[in-house]
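Since the structure comes first, as structure tokens, the remarks are kept for the end.
Note that one protein chain is taken out, while the other chains of the complex remain in position.
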Amino acid sequence: MTAVDIAAGVRSGTLRAADAIETSLRAIAATDGDVHAFLAIYDDDARATAAAIDDRVASGEDPGPLAGVPIALKDNLCHNGRVTSCASRILEGWRSPYDATVVERLEAAGAVVVGKTNMDEFAMGSSTENSAFGPTANPRNTDRVPGGSSGGSAAAVASSMVPISLGSDTGGSIRQPASFCGVVGVKPTYGLVSRYGLVAFASSLDQIGPFSTTVADSALLLEVIAGHDKRDSTSLESPAPSLLSHLHDGVEGLRVGLCPELIEGASPKIAERITIAADALTANGAELVEVALPELRYGLSAYYLLAPAEASSNLARYDGVRYGLRVDADDVAAMNVATRTQGFGDEVKRRIMLGTYALSAGYYDAYYGKAQRVRTMIIQAFDRVYQSVDLLLGATTPTVAFELGAKVADPMEMYLSDVYTIPTNLAGHPALSVPFGTAEDDLPVGVQLLGPALSEVQLFRAAQVLEQEAGR
Amino acid sequence: MSEPSPISAADVVHVATLARLELTAGEVEMFTEQLASILGHAADVAALDLEGLEPTAHPLELLNVVRPDVVQASLDRPVVLAAAPKVLDDRFAVPRIVGEEP
Partner (left out) sequence: MSALGGTWEMVVGLEVHTELKTATKLFCGCANAFGGEPNTNVCPVCLGLPGSLPVLNEAAVELAIRIGLALHCEVLPSTFARKNYFYPDQPKDYQISQYDQPINAEGYLDLPDGTRVRIERAHMEEDTGKTTHLGGSGRIHGADESIVDYNRAGVPLVEIVSGPDIRSAEQARLYAAELRAILIASGASDGRMEEGSMRVDANVSVRQGPDAPFGTRCEIKNLNSLRSVLRAIDHEALRQVTLLEAGGTVTQETRHWDEDAGRTHTLRSKEEATDYRYFPEPDLVPLAPSSTQIDSIRAALPPMPAERRASIRSLLGDDGAASSLEQITSVVDQGLDDFVVAAVDAGVPVSLALARVANELAGLIADGGEVEVVAMTTLLKMEEAGELSATQSKAVLAELVAAGGDPRSIAKAKGFEQMDEGALDAVLDAVIAENPSEWERYVDGDDKLAGFFTGKVMAATRGQADGKAVNAGLRSRRG
């Protein structure tokens, strides 16, 4: 059942939340042994929450738009009293004493959190192989990666363990796993969803967003979590957009841009799917426009300077002093070193060192400073293009899901999977991946829709059309 | 602006120290190679002439986000100290500090 259907059923009294949760927990019990999407499962707590919701419905209350819907959270989202590990040994067992804003909003809307999902450590990775607690498998083919860093959240939805989940996207970490697993994944406009309670990786790039099997479910979830939060200084004044009511408005008259930079380098079958998607949109009344964004080619390099730089600072707090892992030593500096050396995996160390280098004396202008100007260049390029189109259509990933272990030897190989998704994070723009059939090896592929800031309504309208046309 | 010289093993050791990380000799070699490769890809950025562009620190155009000076509830101390690796006298205990605050 979709989240939309569950919520409607629970609110109308035709479906018990307890049953929806039980279905989810049974699916997890049956499937997660193979998939390993979850790091923590909340069986009893989830049942108790569901029972409470059923009581409220029975007494005539409306628990909210997500009433009784089971949801999974990426393990970098703080949930009061529960472990938030970020798939790292350095936070293994750490219980957050507060709720992320999105979690507060979800629970206030009646959703039932059933567990925390696996991820690349501190959200650094594109395959969930960097988790300190073992990888997650792609439910469509368990020899393959689910993508990353939100691999667990994507896989949980793809294998029907939960209808919806939350992930985070810094360079593509929602959209890429969504494409690999064949589910919907959305990165909202930067600042639309509060980051309070999201463990930071790269603060000016991170955003929380939904995974779902249907476009409507992502719309529902995004409506609940989006909107201004006074606890996040980078939160937009805007309220949550009204997505569901416009979902079926269609794409008549919408100008959709195709640019080579979002397709070149993609596998043949993926390129083919993009073409078919473009046709589907024009068949529904959209207008296709050829555009060029050569500036996007620099996005990868700029990202791999900016994101690690911010990360190197955001991860400094993991020092064994106040919480998390401590490896004792004679003096506090040695204790910091021992703790961080033991607590962090290789990819995290790599990015911390890269970021430290980019910020260090003598190198700031050449690396970090330059990368910030590239960011400006990309923003201006997008602004220019959005004068003549409303949306862009392109690939989400250059390939279908690769095999577990295939890209771990060369970090640069792994980074290249983010080439189409990174520019929107740099610009702070929204983008989503909607499943659109299969490509090589019968594996799912998503197509990416991109738009200017706060264009979520148009993105969802186009995604809805593509969802209907995915069988083309 | 000319490109900076490629990252060396000494550089890697230096940034590892700044970041409170300890690397084995093998790790120094491995990370030097990997970081050099990544920075090599970033050379295309280093080669660009972007003097006319302002750096972007934020994708947003927000200004002046402030909150009123009104006291809010703090965390209860037991909660604060619950996750502490070591507590003495209701404070966070750490091994001796060598050197003053930078």
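Letters are used for the chains, namely A and B, taken in the order the chains are written, and counting of residues starts over at 1 for each.
FYI, a contact is a pair of C-beta atoms (placed from the backbone, for glycine too) under 8 Å apart; a residue touches a chain by one contact, two chains touch by 3 or more.
Values in this document were obtained by computation on a predicted structure and should not be read as measured data.
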I'd like the shown chains that the missing chain touches, ordered by label.
A, B
Can you say which of A:C78, A:L106, A:A280 or A:A338 touches the chain missing from this structure?
A:C78
Of the residues in chain B, which ones touch the absent chain?
17-18, 20, 57-58, 60, 62-75, 77, 80-81, 88-102
So which bits of chain A touch the chain we can't see?
76-78, 84, 86, 91, 94, 96-98, 100, 195-200, 202-204, 230-234, 309-310, 312-313, 316-317, 319, 321-323, 332-333, 336, 356, 359-361, 364, 368
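Quick note on the criterion: only the chains that are shown with their structure count from here on.
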Chain centres from averaged Cα atoms put chain A and chain B apart, in whole Å, by 23
Per the touch rule above, chain A residues touching chain B in the complex are 94-95, 97-98, 190-191, 204, 230, 233-234, 236, 297-298, 300-302, 304-305, 312, 316, 319-326, 328-338, 340-341, 344, 349-350, 352-354, 356-357, 360, 363, 365-367, 369-377, 379-380, 410-412, 415, 426-429, 453
Could you please specify the touching residues of chain B with respect to chain A in the complex?
1, 3-4, 7, 11-12, 14-16, 18-23, 31, 34-35, 37-39, 41-46, 48, 50, 53-60, 62, 65, 67, 75, 79-80, 82-86, 92, 94-99
